[in-house]
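One protein chain is absent from this view; the other protein chains keep their places.
Presenting chain A:
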Amino acid sequence: MEEIVLETQNLTVYYNGRPAIEGISLRIPRRRITAIIGPSGCGKSTLLRCFNRMNDLIPSARVTGRVLFEGVDLYGPDVDVVEVRRRIGMVFQKPNPFPKSIYENVAFGPRIQGIRDRRKLDEIVERCLRAAALWDEVKDKLHQNALTLSGGQQQRLCIARALATEPEVLLMDEPASALDPIATMKIEDLMRELAREYTIVIVTHNMQQAARVSDYTAFMLAGEDRVGRLIEFGPTQQIFTRPRDRRTEDYITGRFG
């Protein structure tokens, strides 16, 4: 049996009072890659953003149900959002490095946690850039503006930046969709590498990508009512070879949008 890190129980998210996803119950195993797939608009990003409470930033969003992280309800009364986001990192669809140096991008998280010691910061920056397979490419230009990097390098920098707060979970929302095939491959290799230490939840549109990198797959679909629901969850291999639900099969064989 897998050890569970994150769990949603009957999770529903409303935008302006209208549900976007409904009744999602899902368990994310530790040190595995879980892919969330489904057609556009079915609520994949909405679900992902519940895991680090990024939906808090959208005034019209309201969440009901529970999201348990190591058994603690993230939406409980005494929960410190800052701490949640530190321990559950996020990488976005479009690479979004700060217009600062490569070094300062990675040091951002540690700095706001109050780490000032230069040697400690140097050590964190190097470790995270290595973990994100970027160190060799940037070690000679750490103080150059991050925006001078290529898209693929920027995305790996964003991963390094997320790792610097020492999270346990990494949420990735279509992290490779803005990248070319070679940069995508590098990110996928990196994810496999990171999965030894981290729990990864990835949203992807790319079915091959889900099949290639993930251990578990969740398939979501919005019905006629445009409310996203979890259709099927299981080991990736089973979802892709012997789906239980007819709609999953239709989707992965390309008979759907």
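Just so we're on the same page, a contact is a pair of C-beta atoms (placed from the backbone, for glycine too) under 8 Å apart; a residue touches a chain by one contact, two chains touch by 3 or more; residues count from 1.
Criterion: contacts and distances are computed from a predicted model.
From the set "Phosphate transport system permease protein", "Acetyl-CoA acetyltransferase", "Cytochrome ubiquinol oxidase subunit I" or "Biotin synthase auxiliary protein", the protein name that UniProt assigns to the chain left out of the figure is "Phosphate transport system permease protein".
Among the residues A:N52, A:T184 or A:T217, only A:N52 touches the chain that is left out of the figure. Touch with the chain omitted from the figure is made, among A:E83, A:D225 or A:D245, by A:E83.
The missing chain lies against chain A, touching residues 52, 54, 57, 59, 82-83, 85-86, 89-90, 92, 94, 96-100, 108-109, 111-113, 147, 158, 161-162, 164-165.
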